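One protein chain is absent from this view; the other protein chains keep their places.
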Amino acid sequence: MSILVDKNTRLLVQGITGREGSFHAERCMQYGTNLVAGVTPGKGGEKVFDKVPVFNSVSRAVKETGANVSLIFVPPPFAADAMIESADAGVPLVICITEGVPVKDSMYVMRYLEGKQTRLIGPNCPGLITPGAKAKVGIMPGNIHMPGKVGVVSRSGTLTYEAVQQLTTLGIGQSSCVGIGGDPVSGTTFVDVLKLFNADPETEAIVLIGEIGGVKEQEAAAYIKANVKKPVAALIVGQTAPPGRRMGHAGAVITGTAALASEKMKALAEAGCHVIPSPAEIGSTVRAMLASRK
Amino acid sequence: MSILVDKNTRLLVQGITGREGSFHAERCMQYGTNLVAGVTPGKGGEKVFDKVPVFNSVSRAVKETGANVSLIFVPPPFAADAMIESADAGVPLVICITEGVPVKDSMYVMRYLEGKQTRLIGPNCPGLITPGAKAKVGIMPGNIHMPGKVGVVSRSGTLTYEAVQQLTTLGIGQSSCVGIGGDPVSGTTFVDVLKLFNADPETEAIVLIGEIGGVKEQEAAAYIKANVKKPVAALIVGQTAPPGRRMGHAGAVITGTAALASEKMKALAEAGCHVIPSPAEIGSTVRAMLASRK
Amino acid sequence: MKLHEYQAKKLLAGYGVPIPQGSVASTPAEATKAAEQLGGRAVVKAQVHAGGRGKAGGVKVVSSGAEAAEVAKRLIGSTLVTFQTGPQGAPVHQVLVEQTVDVARELYLSMTTDGGRRRPVIIASQAGGMEIEEVAKTHPDQIITEPIDPAIGLYPFQVRRVAEALNVTGEAARPFAMLLNACYNAYMEKDCSMIEINPLVITKDNKVLALDAKVTIDDDALYRHKAEAELRDKSQEDPLEVQASEHGIAYVKLDGDVGCMVNGAGLAMATMDIVKFAGAQPANFLDVGGGANEEKIAKAIELMLSDKSVTQVLVNIFGGILRCDVAARGLIAGIEAAGRQPRMVVRMLGTNVDEGKQILAGSGLKISLVNTLQEAATAIAAK
Partner (left out) sequence: MKLHEYQAKKLLAGYGVPIPQGSVASTPAEATKAAEQLGGRAVVKAQVHAGGRGKAGGVKVVSSGAEAAEVAKRLIGSTLVTFQTGPQGAPVHQVLVEQTVDVARELYLSMTTDGGRRRPVIIASQAGGMEIEEVAKTHPDQIITEPIDPAIGLYPFQVRRVAEALNVTGEAARPFAMLLNACYNAYMEKDCSMIEINPLVITKDNKVLALDAKVTIDDDALYRHKAEAELRDKSQEDPLEVQASEHGIAYVKLDGDVGCMVNGAGLAMATMDIVKFAGAQPANFLDVGGGANEEKIAKAIELMLSDKSVTQVLVNIFGGILRCDVAARGLIAGIEAAGRQPRMVVRMLGTNVDEGKQILAGSGLKISLVNTLQEAATAIAAK
C-alpha cells in the first residue's frame, strides 16, 4: 500500500525536454519510478534517456502509454494549461512543481477540477515519494528516504527533506512523504493527505509540518481530533518571524491570530498531536512518540 | 410518492409581484400547492394574496419559510441571476418558466450547477404537477389533470396539456406531469425524468412526448431500452414539418438525420415503446397499452 | 439573427481574426473604386444570407475596376437563387469586393453551442470549402469537435489539439491559435449561435485568413448587443416572417392553404401533423408563444389572413400562460383588422376556456367550435 504513488505508478512528465524537467525526470527514473512518457508540444516523436517516448499532448501520451500520474515542470505562464490538459486527459493524479504560477490561474484550475476525478498536488510543491515502492514523483533527493511506517505531510519543500533526513538518521522509515506546496490557492490539502494516511494500513504514525499563515493547520487539527487514531507529531515553523512581514511565499503571511504559530501549535496540541518544539527536534520527537506507543 | 413535487413541497415564487408571476402563483396556490413565499428584490416585507410574505432575496425566504421548490417568472435578462440565486441558497428544485433566456446565460447556469445538489427544470418550460398531491408548480391549467398512475414527460408546453387532456377524458389519471422545456441548453432531461418515473412506485406507465430536432429522444430510447420495465408510450411531433426550417424554438431545428421524426420514432420503437401515430391518438394509444398489460 | 458576410468579417476582425482586404459596394461605381484600391484584380461576392453563392453565379473574379462594375451591375438588384434560398431566391443589395488570395490549403472551422454537452464546441475539418453537412455524411471521421468549458474558456492545449488534427504546423500554428482564440472571444462576447469560417485558408506565404465567414447571433440576446441588432437585413427574410417576429410571433410560410394559429411550438407542430394526416396542407407554422396578449393574437390572425393562399383557418389554443378569454378577444380583433374571414375552426381549452367560448359565441362570427384535435382534423378535412 502506502499512498498515491507506488509500484503501479506510470509516470508522465510534462515539460520533460526542459532543463529542470529533464534533470528531475531522470532522477525519478533512477530512483525506480516507472517513467513511461514525456510531453513537450512540438517534440512528439522524440525520445529521452534513449527510451522514454515524448508526445505532443497528454491525451496522446495517456492513450499510448497508460500513464496515470503526471509531473509538471513547465514555466509558470503555461502551468495552468498543463494542469488542465492532464485533468482533461483523465490523469487521476497530477503534481505541479512549477513555482510562481499566478494565483488567478490556479483559481481557475481548481474551479475546473471541482467535481472531477483528478487529484492535484501543488502547484509550487516538491511532489511526493513512497520509498518502499521505489516511487519518487518529485524533486526531493531520493537518497535521504528510507522505507518505513511514518507518513510525512508538509506545506514546505526543503523543510520536508529536513524532516525526512532527521527521521532516516534515527532509523525511522517513511511510508510516503507528501509536500502539498505553499501557494495561497492550491490542490490537495493537509486534510486530504491525513485522510489517506489514516486509511493506509502501512502508515502507523504521521508527521505534519506546517507554517505560519492561513488556517490550514487548524483544519488539520480539527480533522485529527475527530478522525485520526494514529499518533501525529506536528511542527509549526515561523515561530520567531516578526508579525506582518511577508516571508517568502504568500502562504506565509500573518493575517490574524489564527495565522500565528502559537495558535496553530495550540490547536494541534488540543487535537492530541505531539507538538515538535524546534525544527532541530523532529526526529527525536517522533522517536519518543513511537516509543511511548510500544 | 409521485415525483419531484408533492405534499411536502414548500413553494417559493421568484418574480411573484409581476403580472405572470402573480397570476400563476395564485393559481398554484388555489390548486392546493403550499405557497410559502415570494421573492421580488426591493419588495421585501410586503404580502401577496393577503398572507404570502415577499422577501428581497431567496436566501432570506428559504431561511424564514423553509421553501424547498422555487418557481421563476422573472424577465429573460434576470433569469440566470434568479436560477443561480436559488441554487446558491440551496433550493433543491428550481423550475424556470421564463421564455427567451439567452443561450449563453443558460450555459453558465448549467455549468454552475454541475456538481451541485440543485435540480433545474427549464428554462422555457411549463413546470410540473402531481395531481394526487394537489401540487402544481407551473403554468399548466390544473383542472385538466386527474390523479392516477401514468407519468407524463414532454419537451413541449401546450402539447403536454393536450396529452393530459386526452388521458383525463378517457379516465386515465396522472402520477406526475413534467414539462422539461424546449430550449437548446436546459436542465433536467428526458432521461433524468425517466429515471424518477422508473423508480416511483406510484407510476405504472409513462408517456413521453418529443419533437423533431436534437438527439434527446434517442438518449431517452437508449435509457428505456436498458432500464425501463414499465410500459412507455411515445409521440414525436413535427413529422410533417419541412426539413431545414426553424419551427418556433431552437430545439426544433432539423440538424441531421438523428433529428428527423422518423429516426426518433424508430429508436423509440426499437426500445420497446408504443409509438403514438398521431397527436390525436395519445389517449387511445395509452388506453390500449394499459389494457394489453392487464 | 444572421449577418451578411461583410458584417460577419468586420465583427470577427474586431476580435483579431485576419480577413482579406476589401470593401462593400452598393453601386457599380463603388465596386470600381473598391477593385481599383486592390489593384484591379479582385473577387466580387453577392451579399445574401445563404450559402451556395458560387455555383449560383454570385461570386466572380474580376481583373479591373470596369469589370468589377459590370459584375456589380449584374448582381446588385438581382435575386440570387441558391440551394439554400429556396426557389424565391434572396435579393442582392450589396457586393463585397475583396483581394484575391494565393491559397495553399482550405480548412473548415466553426463554433456552435452543443445542447447535449451544454457547451460551445469547435467543429473543424481539413475538408474546407465543402458544406460540412456533406462532409459529415461522407467522411464523418474527417470532422473533429472540441468542446470548450465556459467556466474557464479555451485553453492552449485544445488549440494545439485542433491544429494537430488539421495538420496546421510551423509558421501557421501561431496565427491559427490567435484566430481560434479570437473566434471564441467573439462567440462568447457577442452571444453567437454560430460562427462558421469556410474556407479558412492558409496562404502560400503561411498566413491564416477567413476567406468566407458566417455569424449568427442569438435572437434572445440581441437586447444587449444594440450595434449588432442594427445590422439586421430584413430584405433577406420573408416579409410576413419579419412582421411576425417584430411582434414576437414565430411564423414560417408553407405551401398549403390551411392557416394554423397555435400557442406553443410543440402543439403547433402537432396541429400541422394533424392537418396533413387529415389530407390537407398547412399554409404556415404559427406559434404565438406562451405569454401572448390580445394584441399579439390579433396581429397573428391579421398576418396569417394577409396571406391570400389561406382559404381556411385552424386555431388551436390550449390556455396556460395565455388565457382563452384573451385569445378569443384577440381572435375577433384580428379578423376585424384583416377585413376577411375564411372558414374557421377553433379549438380552445384550458385556463378561462368557458369565458373564451362565450366571447366567441357572442361575437357573431361564423366559427366552428370543436373540442378535440380529432374533431379539428375532421372539420378541416370536411371542407
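Per-chain residue numbering starts at 1, and chain names A, B and C are given in the order in which the chains are listed.
As a convention for this text, contacts are C-beta pairs under 8 Å (C-beta built on N, C-alpha and C of every residue); 3 or more make two chains touch, one makes a residue touch a chain.
Fair warning: this is a prediction, and the values are worked out from it, not measured in the lab.
K.L.:
If I consider the whole complex, including the chain that's not displayed, which of A:H24, A:K149 or A:H274 touches that chain?
P.N.:
A:H24
K.L.:
Just to verify: which one of A:Q117, A:N227, A:S262 or A:S278 makes contact with the chain not shown?
P.N.:
A:S278
K.L.:
For a quick check of understanding: of A:D81, A:E162, A:D200 or A:E217, which residue touches the chain that isn't displayed?
P.N.:
Spelled out, the listed residue whose C-beta touches the missing chain is A:E162.
K.L.:
Out of B:E46, B:D81 or B:E263, which is the one that touches the chain we can't see?
P.N.:
The missing chain is touched by B:D81.
K.L.:
Consider the whole complex, including the chain that is not shown, and state which of A:G42, A:P77 or A:G171 touches that chain.
P.N.:
That would be A:P77, which touches the missing chain.
K.L.:
If the missing chain were put back, which residues of subunit A would it touch?
P.N.:
Per the touch rule, subunit A residues meeting the hidden chain are 20, 24, 27, 76-77, 97, 99-108, 110-111, 126, 139-141, 144, 154-162, 165-166, 169, 182, 184-186, 209, 211-212, 214-216, 219, 237-242, 245-252, 256, 278-281.
K.L.:
Mind pulling the subunit C residues that touch the left-out chain?
P.N.:
150-152
K.L.:
Which residues does subunit B use to touch the chain missing from this display?
P.N.:
With respect to the unshown chain, the touching residues of subunit B are 41, 56-59, 78, 80-82, 84-85, 88, 108-109, 111-112.
Quick note on the criterion: only the chains that are shown with their structure count from here on.
K.L.:
With chains as vertices and touches as edges, which is it: line, ring, star, complete or other?
P.N.:
Contact map by chain: complete.
K.L.:
Averaging the CA atoms per chain, pick out the one whose centre lands closest to the mean of every protein CA shown.
P.N.:
B
K.L.:
Calculate how many whole Å lie between the centre of subunit A and the centre of subunit C, each centre taken as the average of the chain's C-alpha atoms.
P.N.:
A distance of 54 Å separates the two centres.
K.L.:
I'd like the Å distance between the centres of subunit B and subunit C, where a centre is the mean of that chain's Cα atoms.
P.N.:
Averaging C-alpha atoms per chain gives centres 28 Å apart.
K.L.:
Report the inter-centroid distance (CA atoms only) between subunit A and subunit B in whole Å.
P.N.:
47
K.L.:
Mark out which residues of subunit A touch at least two other chains, giving numbers and ranges.
P.N.:
As it turns out, subunit A has no residue touching two or more other chains.
K.L.:
I need the residues of subunit C touching at least two other chains; which ones are they?
P.N.:
Where subunit C meets two or more other chains at a single residue, that happens at 149, 151.
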